[in-house]
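Here the structure comes first, spelled out in structure tokens, and everything after it is commentary.
The complex appears here without one of its protein chains, the remainder shown in place.
All chains are identified by letter, namely A, B, C, D, E, F, G, H, I, J, K, L and M, in their written order; residue positions are counted from 1 within each chain.
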Amino acid sequence: MDSLGWVAVASIISSGLCIGIGAIGPALGEGRALAQALQAMAQQPDETNTITRTLFVGLAMVESTAIYAFVVSMILIFANPFWNHFLEQAGGG
Amino acid sequence: MDSLGWVAVASIISSGLCIGIGAIGPALGEGRALAQALQAMAQQPDETNTITRTLFVGLAMVESTAIYAFVVSMILIFANPFWNHFLEQAGGG
Amino acid sequence: MDSLGWVAVASIISSGLCIGIGAIGPALGEGRALAQALQAMAQQPDETNTITRTLFVGLAMVESTAIYAFVVSMILIFANPFWNHFLEQAGGG
Amino acid sequence: MDSLGWVAVASIISSGLCIGIGAIGPALGEGRALAQALQAMAQQPDETNTITRTLFVGLAMVESTAIYAFVVSMILIFANPFWNHFLEQAGGG
Amino acid sequence: MDSLGWVAVASIISSGLCIGIGAIGPALGEGRALAQALQAMAQQPDETNTITRTLFVGLAMVESTAIYAFVVSMILIFANPFWNHFLEQAGGG
Amino acid sequence: MDSLGWVAVASIISSGLCIGIGAIGPALGEGRALAQALQAMAQQPDETNTITRTLFVGLAMVESTAIYAFVVSMILIFANPFWNHFLEQAGGG
Amino acid sequence: MDSLGWVAVASIISSGLCIGIGAIGPALGEGRALAQALQAMAQQPDETNTITRTLFVGLAMVESTAIYAFVVSMILIFANPFWNHFLEQAGGG
Amino acid sequence: MDSLGWVAVASIISSGLCIGIGAIGPALGEGRALAQALQAMAQQPDETNTITRTLFVGLAMVESTAIYAFVVSMILIFANPFWNHFLEQAGGG
Amino acid sequence: MDSLGWVAVASIISSGLCIGIGAIGPALGEGRALAQALQAMAQQPDETNTITRTLFVGLAMVESTAIYAFVVSMILIFANPFWNHFLEQAGGG
Amino acid sequence: MDSLGWVAVASIISSGLCIGIGAIGPALGEGRALAQALQAMAQQPDETNTITRTLFVGLAMVESTAIYAFVVSMILIFANPFWNHFLEQAGGG
Amino acid sequence: MDSLGWVAVASIISSGLCIGIGAIGPALGEGRALAQALQAMAQQPDETNTITRTLFVGLAMVESTAIYAFVVSMILIFANPFWNHFLEQAGGG
Amino acid sequence: MDSLGWVAVASIISSGLCIGIGAIGPALGEGRALAQALQAMAQQPDETNTITRTLFVGLAMVESTAIYAFVVSMILIFANPFWNHFLEQAGGG
Amino acid sequence: MDSLGWVAVASIISSGLCIGIGAIGPALGEGRALAQALQAMAQQPDETNTITRTLFVGLAMVESTAIYAFVVSMILIFANPFWNHFLEQAGGG
Partner (left out) sequence: MDSLGWVAVASIISSGLCIGIGAIGPALGEGRALAQALQAMAQQPDETNTITRTLFVGLAMVESTAIYAFVVSMILIFANPFWNHFLEQAGGG
């Protein structure tokens, strides 16, 4: 198997593990924040608006770490500079 | 075994592990949020509507991390650019 | 062993691990939500209907992550595009 | 050893691990829900019927993830399409 | 070593690990439910009958996941279709 | 080393790990139930008889998962069908 | 190294790990039960006899899982049927 | 495969794992801080402004560790000095 | 290296790991029981005698699992039947 | 592959893991401190200034451990003395 | 490398890991017991003598598991029967 | 690859892991201490000065363990005696 | 590489891991005991002397397990009987 093949195999494995592992933390963190938000609403119904607003801005921030992992995963599959190089090299060989 | 075979093997292993591992976090996070929501409802029945609405919007956000992993898994199986390349190469060889 | 064999072996291992690992998170998450639901019912019997309804909609959402893993497992066994390719290739060889 | 042998070995290992690992989550989740149900009954004896009904519907849902793993395990042992293919190939060779 | 030997080795390892790992979850889950049941009895002696009945039906459900693992273990040792195939092949060779 | 030797080695390793790992869960589960039983007795001395009876029936159920692992361990050492096959084959060769 | 040597090596490793790992669970479980028993005695001195009796019967049950592991360890060292077979074979060769 | 290929493979694997693992900590930490912020708001509604301001400055600080990992990931993919060296060397060879 | 050497190496590794791992559980279990005993004494000084007696009988039981591991360790070093066999064989050869 | 290539591969892997693993601890530690700070503010609004000041000085100290890992990561990529040595050697060879 | 060398290497690795791993459990267990003892003293100053006496007898018992690991470590380094055998064999050869 | 190369590779990997792993503990420990300090300030505002002073002296002590790891990391990269030796040897050869 | 080299490599790795792993338990145990001692002092200032005395005697006991690991580490580096043997053998050869 030549370099092109190894790069493909590495990209596939790496992108799968990257989002697979990277989805654990954000999901747990968001679940925890969401749970506490609902608890806070039940405790202080008058503050529902403030809590909801802070919750969703905060969730977006936590989600950002999941999006970092997703972006790297997508780059490795669809915009992989290493793959493009070897592809050009193989095409022009 | 040629590159085509290795890419297939890597895609299969990676897509399986990706969703297998990636399902743990969201499920636990959603379970926790759901549990707290029910607790909050029992504590403050009057806020059921607000809690339910926030819960399902939030769950959708947590679910999104599971969907990232699922999307990568599906791409690796059905729209794998590396596989397509080697397939064309093998077909046109 | 040729590519066909390796693809079969990889699919078998991957589908088994995928649902094996992927069943842990949803089961724990659902168990937690269910436990809290029963606790909430005992605490606020009048809200049983609301709690039950929210519980089952929520459980379905948690279950969805288990179903993602199950679907990938089934695809890898019964609708594996890599296997189909090598099978055609082998059949037409 | 030919492909037939490797597919058999992979199926045996994978089916064993699949249900072995997949039994952990559901058992813990069901144990937790059951424990809380009994606690809820002791706290609110009048709601025993509602609690019991919700408990068993919920347990069935948790059990479903164990059944997914069990089904994949059984398919890998008794209805393995990869094994069947190589068996026909070997039989007709 | 031929295929027959490898299938035997794989079956032995897999069946041992399957029940070895698969016994952890159910035992912990049952232990937790049992502990809570005794606590509930001490708290609400009048409900002993209901608690005991629910406990044992529930324990049977938790036990079922251990039994799945045990069944797969037994099948791999005593009713292994892969072993039977290679045995016939070897016997009729 | 021939098949007979490998089967022996696999059986020895597998039976040791099977009961070694399989003893963890039941012991922890039983320890927890026992601890709670003693706590319950101290809290409600009048219910000692009921608690003790439920405890020992429950412990037997938890113990059953340890016994599954022990049975598989014993089968792998003393009634191993794979070993018996290769032994006959070797003896009759 | 012939089969006899490999069986010896496997038996030594397996028996050591079997009791080494298998001692963790029972020791933790017994420690927990014992701790709770002492707590219960301090809380309800009049029930010391009942608590002590139940404690030691229960500890014996927990100990049984350690004994399973110890028995398998001893069998693998002193009454190993696989070793005996190869020993006879070597002795009679 | 030459050095260029190995460097590509290493960069792909390393960048994927770097952000995959590095996303766990920040997501959990942010989730925890967010949860507590909502709790604090429900407890002391008058301090919402101060809490929100401190929360978002603090979240930015936690996010910085995720950004370190993301930056290293991006450098390894798009501005990798090792890759550039070997590329020049290969281009000018 | 002949069988005698491998058996020696395996015995050394196995005995070291056996007691190394096997010392964790009993030490933690005993520490927990001891801690609770001191707590119980402070809570109920009049029961010091009963608590102390039960504590030391119980500790001896927990210690027994450590002793199992120690005994296996000592047997593997000083009374290893596999080593003795190969030693005789080597001596009489 | 020569030394230059191996050093490049090692630097890439090591820098990725270094910041990937090293980001976990600081993020969790900062998240915890931040959460407690918000809790403290809600509890004692008059001390907001002191708490905020101590929080940010403390966060900077926790951040320092993340910066150590980031610095080592950057050194390994951009100021690696081992790489520079082999580069000179290769350039001047 | 001959048997003598391998036995030396195995003894060194095993003795290091044995006490390295074996020191974790006793240290944690003793720390816990000690912590509770101090707590108990502060709660019931009049019982200081009884608590101290029980504490040190108990600590000696916990320490015994660390000593088992230390003894095995020392035996493997200074009184290793396997090493002595190969040494005599090498010396007398 | 000669010794010089292996030493470079080992130093790179080791320095990266050393600070990567070594940053986890101090960050968590400092985060915990900081969190408690803020809690203590909110509880006892009059003691802010004493708490702050003790906090920062203590944090410096915790930081020292991170600095040990950082120092070893830096020594391995910039003042590595093994590298210097082989460098001289290679330079003077 | 001859035996002398392997023994040196094994001693270096083993002594590093021995104290590296062996420092975790005692440090955590001592930290816990120390934390509780300070708590006890704050609760019962009159008992400061007794608490301090018991604390330091106890800490010395916990420290002893760290010292066991340190002693083995030092023996492996500076008084290694296996190294001495091979050194003499090499020197006198």
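Things to note:
The criterion applied here is as follows: contacts are C-beta pairs under 8 Å (C-beta built on N, C-alpha and C of every residue); 3 or more make two chains touch, one makes a residue touch a chain.
A quick note: this is a predicted structure, and the numbers were derived from the prediction, not measured.
In the full complex, chain M touches the omitted chain through residues 1-2, 4-5, 8-9, 11-13, 15-17, 19-21, 23-32, 34-39, 41-43, 45, 48, 52, 55-56, 59, 63, 66, 69-70, 73, 77-78, 83, 87. Panel shows chain L; residues 2-3, 6-7, 10-11, 13-15, 17-22, 24-26, 28-33, 35-37, 39-41, 43-44, 46-47, 50-51, 54-55, 57-59, 61-62, 64-66, 68-69, 72-73, 75-76, 80-82, 85-86 of it touch the chain omitted from the view.
Rule of thumb we're sticking to: only the chains that are shown with their structure count from here on.
The chains in contact with chain C as well as with chain M do not exist; no chain meets both.
For the pair chain F and chain G, the fraction of shared interface numbers is less than half, so the two copies use mostly different residues to meet. The centroid of the Cα atoms in chain F and the matching centroid in chain K are 29 Å apart.
If you average the CA atoms of chain C and of chain E, the two centres end up 20 Å from each other. For the pair chain F and chain L, the distance between C-alpha centroids works out to 46 Å. Residues of chain A in contact with at least two other chains: 2, 11, 13, 15, 17, 19-21, 24-26, 28-32, 35-37, 39, 41, 43, 55, 59, 66, 69, 73.
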